[in-house]
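Have a look at this one before I ask anything.
What you see is the complex with one protein chain gone and the rest in place.
As written, the chains take the letters A, B and C, and residue 1 is the first residue of each chain.
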Amino acid sequence: MPQWKRWSRNKGRQKPMSQEKPDTVWLKSDLTENLLHIKQSFGNSSDLNIREIFLDRDEKICMAVLYMEGLADENQVQHFVIKPLIHDENNYMDGYDSFLEYIKMRVIAGGSVQDLHDYHSVYTSLLSGRTVILSEGIPRGIAVSSQGLESRNVSEPITETVIRGPHEAFCESLRKNIALLRWRIKSPNLWLETRKIGRVTGTNVAIMYINGIVNEKVLKELHSRLDRIDLDGVLESGYIEQLIQDEKYSPFPTIDNTERPDIATAALLEGRVILLVDGTPFVLILPVVFPQLLQSPEDYYNKTDYGFVRILRYISLFVSLLAPSLYVAVTTFHQEMLHTTLLISLAAQREGIPFPAFVEAVLMEFIFETLREAGLRMLRPVGTAITIVGALVLGEAAVQAGLVSPAMVIVVSITAISSFAIPSYELRLPIRALRFLFMALAASFGLYGIVLGGITLLLHLTSLRSFGIPYMSPLAPFNIEGQKDTLFRFPLWLMKTRPRLISQYNRVRQQSTGPRKPDSRP
Amino acid sequence: MLVVGILLIVAVIAWIDLPRLWRKKQKKDLSVYLILLLIGTGLSIAEGLNWDIPNPMDWLIYVYRPVGEWIFHQL
Amino acid sequence: MIERGKISIRQFMVLTLLFVIGDAIILAPSHVIISAKQDGWISAWIGVGEALLLAVMYSLLGKRFPQQTLVEYSEQVWGRWLGKGISFLFITYIFIDCALMTYEAGDFLTIHFLMGTPIEMTISLFLLVVVLATRLGIETIARTSELLYPWVWILFLILIVSLFPQVEMENFQPILAEGFSPILKGNVYFLANVLELVILLMIFPYVNQPGKARKPYVAGMVIGTSVLAVISMMTIAVLGATVASIQQYPTYILAKKISIGDFLERVEAIVAIMWLFTLFMKISICFYASTLGLAQLFRLNDYRPLTFPLGIIAVALSLVLIPNPAFFNYTHTIWFPYSATFALLLPVLTLVLSAVRKRWFPIKKGM
């Protein structure tokens, strides 16, 4: 082991896990002291609203209503907490062992009420948008639900678009996202576990799965991996993804993500687990197998297409990975493979090009990747302009100037177009990077290099696992049933079972027979 | 130059497995590993410098050629 | 057990099949045609029958020791030191086979594909990938073979179907012009390829249903040899015995003949790629078997550290073994008796001896 790695590991050990519960500090009975403590903890932040109320005419029972401005819905606080408290004419009745209990049971009109005993829970309640009520003389508090953070409405998916199918995407609010799924799966077996991850951010992370279908082993593995996470903040589900994936250095995604509730629902029904992270519309799906990354929800929504498009996607995967390298290999090593006429026309195009084919290819690919990156980061209206300037003007001019051959421009364009036909953005990234590697192989060893590179890639892919599931299944290990939904999508009524390795119990998914013509005879 | 190249490759190879074997203190594994690595290095350097190396194939031919010719003669 | 991976029955079948096709797909036709001329296909089909018998014998041996590799049980059967000696010779056999095939790969590539690239480079690169595969273990090798498997079939079918218009039945005539002798000679060459299947006894115990390894093994062997026989037939039918026998790699020349319309021609890369796939599988299995065997022989904890040193040795050895191409042809004469020692003599003796020992001297546990 190299020295630097050992050091970095030691450094990590120095800080012990100290995340959720430090030392519990209980609430005091003195309201003023409590309020002071809370205010101090928040550093007198002005968005902490504290409203003090006297409940009885004698002004003996002092209460404090606390909420965070913005996080809590002012309307709700007013209508369901403050108003009932102020207008409460009954005052304190006997029969309730505590005054706070009385308020909780009779007065507050909020939906969910929770008891608080320590400061820490007060903070989390406040920070999750709940309203906290503290009372003089009682070392307890109650939290009333009043979350009202304005979040983006459910809108159309941007990254995964379909022609036919729901045009609805997850949004940044965890609650809304969970609701979107609950709405789709009306079954009590859809179970939900939440936990907070991030020492500072305390981000809510929800694990959802359908009990009875899900693979328990995957679930257990997921829990243990989540337990191992210790970081200060989670800004996006990518953070979680990178910390719980199987193979540390593989460029291929072993965890899928989606912003479409229908894809998430389908994953749940197949027995997968999904992981929702507060604050991002991208939910994680696991385990994931490679063929899944080339599926689009529309494969299932459209009736006529039983897999033609999917084959097309596999082909475009090959093309976008190998087209430039094949071009380089064939034109610089294996000219005998080309048809004479084609060879002559290619040779004519190459006349006077200053660079070798490999450099030409790398240059063009590099320019194209830059263009794509620029187009992504650019302001949207400018983006199109840049694309046009870049692609059309630059390409045309480069050919005119004799810097690149027209054939190379064609190859690069085909590569680019094919890469967009891969549905999973996550898969495009490794393909993009590997393309350059393959070009280098092709430039030094021709087709032989490509074949060896391909074998290495296959070796790598087959050695991957996603939460214990072989990554290339059902292709390798081969599973005949799985073929119904791999290269081709078989008619719906033939796909009677769930993927074999992913859901091990409860395999049968439907018994429906295919559509029948009505019996003509009576 | 060639020897340096071979030694470089051997060094890279040793870097992969040697530290782990060393740390685990598996004497037998380590010794087999080192012997094989040494043979490999020696063999490649000898081959690279075009030294005369006894060819195992010659031994095989010595042993099996009569047998082979006998078989083909019989057919 | 050093290797914890398990492979399925289907994977074992695929491995066997690709192993049989291995390097033979491009070499077998020339071997049988040189001595048997236009009757070479008969030699090949006889070879299919022999492969069936061999497979049955090997699987008997595998069945007798379902949990152990050949190296492990030869120690039990032959006694500790004799067993170790036999195992060591067996491992060298596998390793030499591996080195020879590596040389074949390099030789073919430098002749037909990468003129001017030194053979050391092509060989090193190839073995680098093989070493990588071996380190990833038998499971990964098996899965990769499953992914390559359909491609081998597709490429094979393209080759056969697109050559159909060029088949000339006259090339097969006359049948049995020289009697059976040349056919049997051709058959011996063919058999030398098939005998290497004994190496798979090193993988037998890793099939996940040990009792059922026999069927896929036999199936893989028979289908594989049939593929070779079909290729030999095609070579004779399309090229004719004369042209085929002067070629070093007739199957490759065969692919050069493909010409359908104006679009499907110059596709000999198909054969080269198919051959690289199967050859890669075969070399990986051999390399895996020899590293694993060596680790088992010395009772090491892991075979993986041995891969890189053995890889270097294999590169050097393949160049040492074959100083020039003529030497390579030379090896064909001795390859059959050499293989037969380990592929016929050793299994038969082991079978007999283990039966005898079981009967009269039951093996003590922990020997």
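Everything that follows uses one rule, which is that a contact is a pair of C-beta atoms (placed from the backbone, for glycine too) under 8 Å apart; a residue touches a chain by one contact, two chains touch by 3 or more.
Everything below uses one rule, namely that contacts and distances are computed from a predicted model.
Going by its UniProt record, the hidden chain of the complex is named "Spore germination protein KC" among "Spore germination protein KC", "Ion-translocating oxidoreductase complex subunit E", "phosphoenolpyruvate--glycerone phosphotransferase" or "Cobalt ECF transporter T component CbiQ".
The residue touching the chain not shown here, chosen from A:E69, A:E156, A:E336 or A:E396, is A:E336.
Of the candidate positions A:R350, A:R465 or A:R507, contact with the unshown chain belongs to A:R350. Where chain C meets the missing chain, the touching residues are 111-112, 114-118, 121, 124-125, 128, 132, 135, 170, 173-174, 177-178, 239-240, 242-243, 246, 253, 256-257, 259, 265-266.
Although one chain is hidden here, its contacts on chain A can still be listed: residues 247-249, 331-333, 335-336, 340, 343-353, 356-357, 440, 443-446.
Note that only the chains that are shown with their structure count from here on.
Here the spacing of chain A and chain B, counted between their Cα centres, is 50 Å. Distance from the chain A centre to the chain C centre is 46 Å, each centre being the mean of its Cα atoms. With each centre defined as the average position of its C-alpha atoms, the distance from chain B to chain C rounds to 22 Å.
Within chain A, not a single residue touches two or more of the remaining chains. Interface of chain B with chain C (complex): residues 9-10, 13, 16-17, 20-21, 24, 26, 28-29, 32-33, 36-37, 39-41, 43-44, 46-47, 53, 55-57, 60-61, 64-65, 67-69, 71-72, 75.
Interface of chain C with chain A (complex): residues 8, 10-11, 109, 113-114, 117, 122, 125-126, 129, 132-133, 136-137, 139-140, 142-144, 146-148, 262, 265-269, 272-273, 276-277, 280. Interface residues of chain A facing chain C in the complex, by the touch rule stated above, are 333-334, 336-339, 445-449, 451-452, 455-456, 458-459, 462-463, 470, 472, 475-478.
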